[in-house]
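Got a structure for you, questions after.
One chain of protein is taken out of this complex; the other chains stay put.
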Amino acid sequence: MPMSLSDRPDVPDPSRRGVLRACGAFVALAVARPARADANELQAAIAAYTGRHEVKPGRVTIDVARLVDNGNAVPITVRVDSPMTAADHVRAIALFNERNPERDVARFALSERSGRAVVSTRIRLATSQQLVAIATMSDGSLWSGAIDVIVTLAACIEGEG
Amino acid sequence: MRRVVAALALGVFASGVLASGVLASGSAQAQKDPRRSGFDDMSPATQAMQQDDTQNPAMLFVADGENLWKRPAGSDAKTCASCHGDARTGMRGVAARYPAFDASLARPVTLGERLNLCRVRQQKAQGWRAESPDLLALEAYVALQSRGQAITSPDDTRLAPFRARGEQRYRQRIGQLDLACGQCHDEHAGKRLGGSAIPQGHPTGYPIYRLEWQALGSLQRRLRGCYAGVRADAPPYGAIELVELELYLASRAAGMPVESPAVRP
Partner (left out) sequence: MARTLITVPQDAKRGDVVEIRVLMAHPMETGYRVGSDGKRVPRNILRRFTCRLDGEVVFAAELFPAVSANPYLAFPLRAERSGTLSFAWEGDGGFAQTETAALNVA
């Protein structure tokens, strides 16, 4: 099956197109926290990626230290609960951030040949913020997971000459 | 006077991939060693980055170092291997003994300085500038050959005055913040400064892949960073003050296992 990383996940079944519904998780967090420009930008970036399609919170877990050693290289693993069969697998995982200069972090394309839906990498985090991962399934459904990470600057700032 | 070192279990420090064997130093009075490597202050994810050679970014540069070990240089086109053979045997335990005394310079030299001296004197090639990628890569490759070995500062009386000055410098308040190394790294080690854990500052893993630098770097670079951190003028690369400090730190860490090339925040 040809694989591509498209900006917008395909939704083959027109009956799944529906009213744009923000992820429940984000709505809840927007209520719990003061509204910030960054949080809105994050929602906008996710909406641009997912199009008008419903994103359900769940099945996606982001594994990352809650307090990072250094924001330059934060090990992160995204896992999606999926049997990874030809009929039912994860096609794509997109990772977004809230407060870096750009919202995108990375996008991954998997297939039923992957066997498991788990990807690891190291990312840069400019400051404490929320991370969101969106998984696109083979049936076009979209799932999300989110996590908050605390990032501090190094205690001794070096001004190297 | 020979220092008595406590026996140490190696478990935490052994790499899963390149296990170098268990380290044990004999001791007359076995006591719990209060010393901790910076490794112990890191989160599990960062520890995993160091312990797994398939994940450790420093291993990219170790591979470069291995190439450099075999690359001809200088007027006679000699390689390091020409004199020293296979680094895995020829360099075993070497990094653990540095800084060491160089008779012709009549002073201690760091491992990086020694590599450069060999390159200039023996290979008759141009020396590398401090912190150059090639020098760091070769240093990382050579230091790897001491992984798991005890840091063993040579019991060489010629080193004594330099070591004493290094210790003096360690205890000397410096900079606008008027801090001495020991105030953070002895008195407040284990606590946090901002969000960062304060390590005891043992040079167990150099050259390190430091996440803050996003690169490999030497102990000199780290020490100069500390000078900047307390708002003091850092001595230039190659300054004898830095070598003396390194020498003292090696003695202070005597018996602790080499972890090079380590990952640090």
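When the chains are written out, they are named A and B in that same order, and each has its own residue count from 1.
Here is the rule we go by: a contact is a pair of C-beta atoms (placed from the backbone, for glycine too) under 8 Å apart; a residue touches a chain by one contact, two chains touch by 3 or more.
Because the structure is predicted, anything quoted here is derived from the model rather than measured.
The residue touching the chain not shown here, chosen from A:Leu42, A:Val55, A:Leu110 or A:Ala146, is A:Leu110. Checked against the full complex, the one of A:Ile46, A:Val60 or A:Ala73 touching the unshown chain is A:Ala73. In the full complex, subunit A touches the hidden chain at residues 2-5, 72-74, 77, 84, 97, 100-102, 104-111, 113-125. Residues of subunit B in contact with the chain left out of this view: 54-55, 57, 59-61, 63-64, 214-215.
Throughout what follows, only the chains that are shown with their structure count from here on.
A separation of 39 Å divides the Cα centre of subunit A from that of subunit B. Residue ranges of subunit B in contact with subunit A, taken from their complex: 42-46, 48-49, 57, 193-196, 198, 211-212, 214, 224-226, 228-230, 234, 265. For subunit A in complex with subunit B, the residues that touch the partner chain are 64-65, 67-70, 72-75, 150-161.
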